[in-house]
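This report concerns only the one structure given below.
Every protein chain of the complex appears in place save one, which is left out.
Read from first to last, the chains carry the letters A, B, C and D; within each, the first residue is number 1.
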Amino acid sequence: MAQSGFDRRRVNGPNESLQPVYDDGIKESNVLYKAWKPGEARRKRQAKDIRPICARHTATPPTPFVTQTVLKTGFIKQANGSAYIETEHTKVACAVYGPRQSKSSSYHEIGRLSVEVKFTPFSSLVRRVPIRDAEDRSVANLIQQALTSSVRLDLLPKSVIDIFVTVIECDGIESCIAAATVAASTSLAKAGIEMLGLVISCSGAVVGDDVWLDPNEEETQLASGILLCACMPALGVMTNVWQTGCLPLAKAFQSLQLCQERCIDIHQIAAQALHED
Amino acid sequence: MRPPSPSIAEKDFFFNALNQNLRLDGRELLEPRQLGISFGSELGHVECSLGKTRVLAHVDAKMVRPEAQRPFEGLITIHCELSPMAGSEYEPGRQSDEEIALARMLDKIFRRSDAIDRETLCIIAGERVWHLHLSIHALADAGGLLDCASLASAAALRHFRRSEVEVIGAREVIVHDSTTRAPVPLAMHHTPFCVSFAFYSPPGVGREPRMLLDPAGLEQRLAHGMLTLALTPQRELAVVHKAGGLPLAPESLMGAVQVAARRARELEAWLDVRVREDWGRKKVEVR
Amino acid sequence: MALQTQTGTSTDLNAQIFQRLHPRAYLERFIKEDIRPDGREATEWRDLSVHVGSISTANGSALVRLGDTTVICGVKAEIAEPDLERPKEGFLVPNIDLPALCGPRFKPGPPSEEAQVLSDRLASTITAAGVLPLSALCIHPERAVWVLYVDATCINYDGNVFDAALIAMVAALKNTTLPTATFNEETGRTMCSRKLRKPLPLECLPVSYTFGVFDGTTVLADPAAFEEPLLDTSISIVLDEGGALLSAGQLGIADKDTMSMCVSAAKERLETYGREIYAFLE
Amino acid sequence: MSVVLPGELIQAQHKNLKLGPGLQQYVDLQGRTSTVVTRAGTLEQNAKGNKSWVEGNSRRYVPAAQEPVVGIVAARQGEGWRVDIGSAHQASLDGLAFEGASRRNRPNLKVNSLVYARVSLAHKDMEPELECFDAQTRKAEGFGELKGGFLVRCSLKMSRNLLDPNYFLLPLLGSRFPLDAAVGMNGRVWLSTKEVKHTIATARCIEAADPDGGGMDQIAVKKFISTLD
């Protein structure tokens, strides 16, 4: 539901409008898992598979588990670095501007990494009213947390690096954050900013006894808990972990391990994308 | 950008004059500035002036669905934004304290005091009501902006007439053009008028502050305390608002209320004549 | 073209510095040689590509590239009560966002003045051209109508976003389908059927052709981001698919002949390329 | 004398025409000069016909060198003060730019006090500067702090009128009661009389006679004064 009110900076519609309701009672999202029962297997892909990244634009043979993601770098002309990532329906664009002079008057010994995330109004099934909300900010915080320790901010006093993420389409918020993190780290590398390593991120949903990696929107809704992990595969360290829902410890560790393994594969793709430019 | 503060000479001279019961523009202490009013060609469009202070008020009405909790009541929205036209201290896009204070006062005077009978704005219960928009534009703020704005608002509400509507069956509504059926004035419970005073603490202890009616620019800026009363000609108080720290004796307050009550009656009579004159002119035109 | 043909990093760097410090002089030198910094001729357009339907969460979508300028537009359909004064008309709500992502001069936060003005121009162009009759969005008079939120986002800013965004919006509308909706008088609710989806009955497919005037004399078609701030005058000609003039907008000093020259240049472009813009495969 | 608008061309009759406010000269590619109006008003010429300007009215002061102004001290700044003269930028007034001022003996101006000063520097790229003496003679020549009295604001044309010795108003008022006045070109007039009511009367007369205010002529002002006493 869009309760917009009057926004003088935009062209306005009616005060209130509602999402269409369908006569079959099915939400537009429940297409793949219409008659799914707990305990059944994942549909359309293996539990350990992530959605395809790449391959559309590169001639390199697909990495196992990771078949078809699009990861392009340097497509925003005026940005210092940029990347676009597409994993089936999730589409995220990211640009890096900087390092540039910090506007704040106080002196800072180390540089600042600023992350802004924006979802297009049409990025999810329910229209998002184009006003910055809490979700934008919490997603930005997660990405910032994942990236901060990878960047040599100590070399950039008084500076700020602006990372702007636009989510064009989002199919599963956790996987979307993971994709955005990969795009952001790749953009930073593309911008020539000194880093300790590329940050790669992956999410896993615990559905019954299984861990489904890179869950889409529908799968997120079936999950009892979701774990999101960001790491620097080159150094073998983790930069951020975030979990929602309720998970037994063993499951959490299992998810973490699976995510990290998959990150190594994604790392290869990201590195390759950078090389190819 | 704020105007620079008054010079020492202006301040000293003002208080010297006040001690001799003299005001800078030659007025008596309880004499208001000249009033002016003009009406636009459509109903509900009024410009008022109070000395050099000028305000434009405009009323229009639109049919909407009522709020679910109040299916029998029409809606009233007051828009009040100050632009640099009123004075360079009002910056575009930034809400100043004056703007917030003005908007709150007008809201209290005309909306919360129930000045307008909102039930008469209902066309079909739960389905259709009139939504009144009162837009206030300050054209020049030379002191007493609130008094002038409230007068302009009162005048615009009195001057406004909405189209006659006819309900056929359960839901069909016919809106009559002003040329086919005379438009209907708003039903008002009362019309509050706003009257402001400035107070100045006297030299020495134990003496009552001096009081000026309708302070103009410099008088307002040098005031130690301000008192604004909104009241109806029937001596009902709608709003009492005191600003500035100066303490007042109850007698001073009562004195001000008496003056304000007389002033409200005068304003009412004056406004009534003006609105009727203009309506007379317009009716001739319609025919 | 001495600037570009010389090789070696130091010269490249010098040219870059020259471009940044004296953008006007830089552009003047190119114009004198009858060429533009990106290698185009004065009235040459950049490549245009239109892709539709790639956003699954939208009722219709389009991705438009005009040179490096990239605009993505998604249409979301919702249901609302009509304005009581226009009981049989739905709503078409076009907006464009210029996020900080798309270029260094944009800032995060609410829409900038530039974005507000662009949104307004797009909305008035689409309305004035009569792209979609609002009565076609009526589900049940006075009770339920469709609201089409046409949101465009620029993800790469290299000038002339207006032309790209107008194409993206119209293409996204052309790509949009709506489910059949029925208003139930008893329940007061609107139900949609997933099976029957219908495209919108578009009546006009406008394309905008924007020009800039540099130095009072040179008319540049499809200005790029570097050229835009150096132009004295901007002119936009909007034509329908048959080449009829829908609107003409111009701001800044222009001669009488400049306007008619731009109209004919726009028509020429339409003849050579314009007709296939909206002929994409669904 | 004719009414002109910006963008109009005027014919320069005199060989060495000096251009005053509201006129600007352009030289075209052939070396021909043309004189174009830059503000609305009436085109005026001096008796000799070698000086031309556009007489208009304005409320906003834009500083010009050598003009007398009435300023309000806004803040202390180093050895001097920042003074509000009604222009976009505050002017600076050096502590030594007074008659008889020295390092040890500088005038002491309080914030919000009034000064009568002359603009000594006016350039679009610099903040204006004031002085309270004649730089050659180092004499005050009537400039300096204005003590007591009252400040009246008027249009810039009224300021010019009041500075014109042939203008009726100040002599007319001066014939009725003793009156001290310092007129600034910046639309500010300082007044001082023995009696408060005379200052008020003067202030009201200035407003009534201001072409931007009441616009009264001599006869009307005389009538007006008689209602004040």
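Here are a few things to note about the model shown:
Here is the rule we use: a contact is a pair of C-beta atoms (placed from the backbone, for glycine too) under 8 Å apart; a residue touches a chain by one contact, two chains touch by 3 or more.
One rule holds in what follows: contacts and distances are computed from a predicted model.
The chain not displayed here is annotated in its UniProt record as "Ribosomal protein S5 domain 2-type protein", chosen from "EKC/KEOPS complex subunit CGI121", "Cell division control protein 45 isoform X1", "DNA replication complex GINS protein SLD5" or "Ribosomal protein S5 domain 2-type protein". Across the complete structure, the visible chains that the omitted chain touches are A, B, C, D. When the omitted chain is restored, the residue from D:34, D:50 or D:218 that touches it is D:34.
Considering the whole complex, the residue from B:127, B:164 or B:266 that touches the absent chain is B:266. Mapped onto chain A, the footprint of the missing chain covers residues 6, 8-12.
Of the residues in chain D, those that touch the hidden partner chain are 3-9, 22, 24, 26, 28-30, 32, 34, 36, 38-42, 56-60, 62, 87-89, 124-125, 157, 208, 211-216, 220, 224, 227.
Residue positions on chain C in contact with the hidden chain: 113, 116-117, 119-121, 123-125, 127-130, 204, 235, 239-240, 242-256, 259-260, 263-264, in rising order.
The working rule: only the chains that are shown with their structure count from here on.
Minimum number of contact steps separating chain A from chain D: 3. Distance from per-chain Cα centroids to the pooled protein Cα centroid is smallest for C. Compared on C-beta pairs in contact, B-C and A-C come out with A-C as the pair having more.
Computed centre separation for the pair chain A/chain C is 28 angstrom, with centres defined by C-alpha atoms. One inter-chain figure worth recording: chain B and chain D are separated by 38 Å, centre to centre, where each centre is the mean of the chain's CA atoms. Arrangement of the chains shown, judged by which pairs touch: a linear chain-to-chain path with two open ends. Touching pairs of chains, sorted by label, consist of A-C, B-C, B-D.
Taken in their complex, chain B has these residues touching chain C: 62-65, 128, 171.
Of all residues in chain C, only 81, 84-85, 142 touch chain B in the complex they form. Looking at the complex, you find that chain D touches chain B at residues 72, 74, 84, 110, 112-114, 146-151, 190, 196-197, 199-200, 203-204, 228.
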